[in-house]
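The other protein chains are all here in position, but one chain of the complex has been omitted.
Chain nomenclature is as follows: A and B, assigned in order of appearance, with residue numbering initiated at 1 for each chain independently.
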Amino acid sequence: MTIIPTYVILSPVVGDINSLESSSKVITKKLITLWVLGHRRLNKFKANFKFARTLFVVLSLLVVSVFSASCVGFGSSQSTFEVSGPVAQNQLNLFNIILVLGVIVFVIVEAALIYVIIKFRRKNDDDIPEQTHGNRTLEITWTIIPALILIIAAIPTVSGVFFAANPPLSADEGAIVVEATGHQWWFEFDYPQYGVHTANEIHIPVDTPVIINLRSDDVIHSFWVPKLAGKVDMIPGNKNHLWFQADEAGEYLGQCAEFCGVAHANMRFRVVAESMEDFTAWTEHQLSEPQEPIEPLASQGKSLFMGARGGCMACHQVRGTNAMGKIGPDLTHVASRTTLAAGITKNTQGNLKSWIRNPEKIKPGNLMSANAPIYQENSDELTEAEISALAAYLGTLK
Amino acid sequence: MASMVFAIPRPVHPTGIWSWITTIDHKRIGILYGVTAFILFLSGGVEALLIRAQLALPDQNLVTPEVYNQLFTMHGTTMIFLAIMPLGAAFFNFVIPLQIGARDVAFPRLNAFSYWTFLAGAIILKSSWLLADAPNAGWFAYSPLTGIQANPTHGIDLWVVSLQVLGVASLAAAFNFIVTIVNLRAPGMSLMRMPIFVWMSLITAILLVLAFPVITVALFELSLDRVFGFNFFVVAAGANPVLWQHLFWVFGHPEVYILILPAMGIVSEILPTFSKKPLFGYPAVVLAGAIIAFMGWMVWSHHMFTVGLGPIANSVFAITTMAIAVPTGVKVLNWIATLWGGSISFRTPMLFALGFIAMFTIGGISGVMHAMAPSDAQQQDTYFIVAHIHYVLFGGAIFAIMAGIYYWFPKFSGKMYNESLGKLHFWIMTIGFNISFFPMHFAGMYGMPRRIYIYNEGMGWEIYNMLSTVGAFMMAFSFLIFIYNIVTNWRNGEDAPDDPWDARTLEWSISSPPPEYNFVNIPVVKTLDDWWNTKHEDSDHLPMPAAGGSEDAEEHHDIHLPQPSYWPIILSFGLMLLGFGFIYNFYVGGLGAAIAMIAVYAWSFEPVNDPEPENNNH
Partner (left out) sequence: MAHDVASATHGEHEPTTTGLNHRKMLMWAFLGSDCMFFGSLIATYLVYKNRSITGPMPIDVFDIPVTTVSTFVLLMSSMSMVIAYSMLTQNKMKAFRIWLGTTVILGSTFVGFQVFEFRTFANHEVKIDCAHMEDLTVLEQKVAEKCTPGVHHVEEVVPLTPRVNLFGTTFFTLTGFHGAHVTLGVIWLTSILLLSIFRPKMVTPERNLDLDLAALYWHFVDIVWIVIFTVVYLFGVFEGY
């Protein structure tokens, strides 16, 4: 493979056909030398190529595995990639822009790094390379180009900041307003436009901007529904707000996203987006007062709830009854919610009983276990019968 | 004189444990810092492994949330204040005087004091585990969660006091190194002929001097609230908890540059040595470091994008934060240009330095993603941030520190480490690191908040958490290899030559380890990379005198060295008692204050060298 080009190169040297015999030895020697050199070069090229190819294969495997791993979480209920509202979409779009730019920078820098360490590997311990000190043009170029890229990236950044800060409609123009107050470790929700007061679950109509006013009663919390919008903190003494809109009906998961103490991991909530009719029906239902329970077990439960034995009315409110406690979540329509204990377990009778039986086990550090007399050491534990009764009563609070 | 007044003779312990306790030799202090900080790094690592064990599977209850919250608080505080900063100080101490051609730092006793006070602060913080009352509000301790109402036990007080004590240590060291670098350079070593590591250290020291007082004030304010009922962060009195965040992050952002600039300095030394080429664009790298330090003061509210500062503030800080990527990028590109055209050898220090570039680039890119405030609104307080910080702090600072330890190991120990074990450490650590932290980007984007002790099955985060845990244990294993390598070779390794790497700076011109006085004669410097030029240019560069180490050199030259002292450690002890006493017992605190006052006076009366020559151990 190397002989033909070698011969072609050498033909001017060969030239005079008459001295072919004497030159043939010379030529043969030259050809052999060239073949050996060429072969070494080829081997080197092959070695480099093998190294580079191995590296390429390894890197590709890495990229593929990273990419596949990245997809595992797809469909996660708090994913910021599968968004359902304009604010989250805007934020995702910005992320995608910088992701592309970032990957490009990554590839360029890492490829340059890999290239130099292969190409300039030390071959000889005595080699001293040229002692280059710098290059001003290069410095200026590689300062200006990244600066330009970042200036361009700044444009959607600033517009995104203002987009997320300013709801497209004000409360008077048709936006729904929710007053959210963070507590350790649950969310209180009020709808001033409707008079609804609830906890840990909000309903909103689709395709309607919703303004959430954010407050806190104790420490800093944060209101985050990843599929709908980025988070904003709930800071005691301060008035923050965010807005979002759900483009599709569904149940969206939210979680407190600012470390707020022992039960921070268990402070979550739900946002249910539904048609305007369903939403209106929900608000009307939330305003209603619950009926007196008919079933004896539930009736028993109500007495426990309101009486000294349960002591629940000291902290919880059930409108239309004597329970007017404001310390814990409002329970007037607790049975209509999909989850319990601030979004951490499904709202079933079984889970409700577990919660009443031993709240500390479900949500370590919760304030009910810490403060309610029934859960203190000097009190008799609730019996199974009492637990069933209470759960039955709460189950009627639809 | 004053020693007579206080009836305590000057220490004269050339060997043994007392020589370490009273040492003021920068090389020994550097070793003390390094060993102590590494042990504390391991303790922070154990805290991390417990965190990862708890999060490996969903719905686990290996630890209670109370303990978990203490674990992540202690892990973060330990790694930043008890590991990375003092490891940096270890390098400042050992390397800077050698690189600038000095015999010691400007204030040797103050230097010892910095170390012992750091140890005191470390004891105060770590003792919180033993007192079953570790701080639990995260390493940045947002108010009002740290208030006396929300957090009545002493954990937060221990955190506050330890950081105040550590602050004293850091400030003292920073003052010392500023004066040393500015005022003790060898003749001919202008600022632009200093090794790049010395430049980065100078910039870091200036940042420390200006940034630490801000957190000192924040910590005082928190203490005054908790202990004396002041109202700095009491919402009912009209206070704004966001004040804490502003004060903390005005300190906190320069702090991260304090963590990374020395690391960048180390890498900037290693790359040229193992490519046999000078650092490309030395003035640009110096300028970039200075610009990063300056701009680092204008970005702090990028930690507060979700606090509700308003769109104008958020826009401004987004832009300034993106701007800081430019000088950072300039450094990375200069490093690559240094490698270009070089003759690259892949010894362990170089592997870690190259790993630094690769990992820090990833961390820098995710940093720019955070800079863009709208996308940060989704990333803030999630594992995406955890991924970013570990890529820059572990993939960045720790990799560089490992590089530095291997690089200067021959110099400080006089022995060679085992190269194969070093490489093995590198590969296992790098692979484990990426397996651990890369998946966190995904966990974060899929909605996993940070600082949660538990997550439920079905959230889609399981695989990422499991990978992170596996990777963490791989990293831990790699450190076992490192410890084995360093410990066995420090004792029994092959003797190291003066200049095993054919390096470029002055510390390689003297013996390994250097003699106590460092240089027989203080060198006269003619260029940047003076040692390299001495070796490789046969121009009019004067040959260096024989590398130091011969005993008779001492007899021939009038070398005066500063003498050991008891007062630094006594003052540190007084401060430690004052710290504990402030929290637990007024009399202990009073005793500590009294000891401290006495030590300050005794120290100021003690001459740098004992006037009686027979008490000198030279």
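The rule is simple: contacts are C-beta pairs under 8 Å (C-beta built on N, C-alpha and C of every residue); 3 or more make two chains touch, one makes a residue touch a chain.
The model shown is predicted, which means the values in this text are computed figures rather than measured ones.
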Using the touch definition from the header, name the shown chains in contact with the chain that isn't displayed.
B
Looking at the full complex, which residue from B:Glu47, B:Asp157 or B:Glu221 touches the chain that isn't shown here?
B:Glu221
Quick one: which of B:Ile31, B:Ala48, B:Leu82 or B:Ala102 touches the chain that's been left out?
B:Ala102
Given B:Leu171, B:Ala397 or B:Ile510, the correct residue touching the omitted chain is B:Leu171
Please identify which residue in B:Ile21, B:Ala150 or B:Leu243 touches the non-displayed chain.
B:Leu243
Could you pull out which residues of chain B are in touch with the chain that's been left out?
97, 102-107, 171, 174-176, 178-179, 182-187, 189, 209-214, 216-218, 220-221, 224, 228-232, 237-240, 243, 247, 250, 517, 521-524, 557-562, 601, 607-609
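Rule of thumb we're sticking to: only the chains that are shown with their structure count from here on.
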Nearest whole angstrom, what separates the Cα centre of chain A from the Cα centre of chain B?
31
Which stretch or stretches of chain B touch chain A in the complex?
64-66, 69, 137-138, 142, 144-145, 150, 235, 238-242, 275-278, 280-284, 306-308, 310-311, 314-315, 318-319, 322-323, 325-327, 329-330, 332-334, 336-337, 339-346, 354, 357-358, 361-362, 365-366, 368-369, 371-378, 380-382, 438-439, 442-443, 445-456, 458-461, 463-464, 467, 536
Of chain A, residues touching chain B in the complex
66, 69-70, 72-81, 88, 90-92, 94-95, 98-99, 102, 105-106, 109-110, 112-113, 116-117, 120-124, 127-135, 138-139, 142-143, 146-147, 150, 153-154, 157-158, 160-166, 184, 214, 218-220, 222, 224, 226, 229-233, 235-241, 253, 255-266, 344, 364-365
